[in-house]
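All protein chains of the complex are present and in place, except for one that has been dropped.
Note that the chains take the letters A and B in the order they are written out, and that residue 1 is the start of every chain.
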Amino acid sequence: MSSEVYGLFFFGLLTVMVGVYLLLGYRNLIRIMLGVEVISKGTTMILLGAGLYQGRPDFIQVLIVTFIIVEAILAAVMLGIVIISHKIHVTLDIRRQSKLKG
Amino acid sequence: MGTILLLLLVFLLVLAMGLARDLLKAAIALALASVFLATILFLHGAWVAAVFELSVCSGLITVLFVSTISLTKDSDQKEEAKLTGYLLPAFLLFFIGVDCLALRWLGPFFLDAKAMVPADTLTGGFSKVFWGDRTTDVLGQAALILSGVFAILSLFKRKAQHHSLEGGKHE
Partner (left out) sequence: MPNLSWFFTIPLSAALLMPFAAKVHRRAVDGLAVLAGFILLCLSLGTVLGGVPIGDFTAGGLLLRADGLSALFLLVINAIGFACLVYATDYLDHLGGRAKFFGLFLILLLGLNGVVLVHDLFSLYLYMEVASIAAYMLVAFTLEFDGIESALKYLLLSVVGTALILIAISLVYMRLGTLEFTAIKESLAQGAMPRLFLLTGTMFVVGFGLKAAIMPFHAWLPDAHPSAPAPVSAILSGVVIKVAGVYSLIRIFLGIYPRTPQIQGVFIILGVVSMACGAIIAYYQDDIKRMLAYSSISQIGYIMIGLGIGHPLAIAGALFHILNHAQFKSLLFLNSGALQFRTGTRNMTEMGGLENRMPVTSTTSVFGTLAIAGVPPFNGFFSKLFIILGAIKAGYYAVATLAAVFSIFTLGYFLIIQRRVFFGKLNAKWKDLQEAPLAMSVAVILLAASCLLTGVFFHQILSWVIEPAAAVLGGK
């Protein structure tokens, strides 16, 4: 059991980091959104790890389900905005859209 | 042990997503990763979460991504930033390093994982906890879904009545 918790945390954290990398490193909006999804996967793994450690799969799976629902709605809204953004100026390149400064 | 293998699979798929040249392949990799993650959830007794992960993540979200990809196919997307792809292995090593350090630092926490609370959790347990203990969250999710509906509607179904606030160009 311990090793699995360890594994979940290890890979979960790693996945989150890769997700952030994808989010920051790519220019294509859709790849950036994929990065967001990757972050979600990693977070799910970490949540599961925490729940298993405490030995309460029932509690943690409720949290995970809630999290998945939130992520689904977020993905829908995100992708909706991406589609509209595409309609406005046809490019999905986020660097082209740097009219706004930090 | 099976879990570790599955985790590795998930992770490899995630990497595949980062390196895939074709967006569609990346989306499929995401879907497959979700399937494996759902299996992991199932193996550890989180049935309901596994079902949600399958239907929502590898199902719904993949469909959303594929639709978006096909709807935006005619974007003048220049060739993807190859540099990011090449740098990924290097960063990956860095991430693994950080990860190991972090977990070693947290080490004492992992020593005594508690035993799993037995069985009735696998069946009626979810409903009781979800609807009973966490009713507040259910209310929040209802509001969330409503907000998602409004958001999608306001993105795609607006009456033609909007003209720019700025009379001409500003700044």
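Observations, loosely collected:
Rule of thumb we're sticking to: contacts are C-beta pairs under 8 Å (C-beta built on N, C-alpha and C of every residue); 3 or more make two chains touch, one makes a residue touch a chain.
As the structure is a computational prediction, the values presented were derived from the model and not from experiment.
For the options A:L14, A:I39 or A:I68, the residue in contact with the chain missing from this view is A:I39.
By the touch criterion stated above, the residues of chain A touching the omitted chain are 13, 16, 19-20, 23, 29, 32, 36, 39-40, 42-43, 46-47, 49-51, 53-54, 60, 63, 66-67, 70, 73-74, 77-78, 81-82, 84-85, 88-89, 94, 97, 99-102.
Although one chain is not displayed, chain B still touches it through residues 105-106, 108-109, 131-137, 139-144, 146-148, 150-151, 153-155, 158-168, 170-171.
Methods note: only the chains that are shown with their structure count from here on.
Separation between the centroids of chain A and chain B, computed from CA atoms only, is 5 Å.
Taken together, the chain A residues at the contact with chain B in this complex read 1-11, 13-15, 17-19, 21-22, 25-28, 30-31, 33-34, 37-38, 40-41, 44-45, 48, 51-62, 64-66, 68-73, 75-77, 79-84, 86, 90-93. Remark: chain B residues 3-4, 7-8, 10-11, 14-15, 17-18, 23, 26-27, 30, 33-34, 37, 40-41, 44-49, 52-53, 56-57, 60-61, 64-65, 67-69, 71-72, 74-78, 80-81, 84, 87-88, 91-92, 95-96, 98-100, 102-103, 109-117, 121-122, 125-126, 129-130, 133-134, 137, 141, 144-145, 147-148, 151-152, 155-156 touch chain A in the complex.
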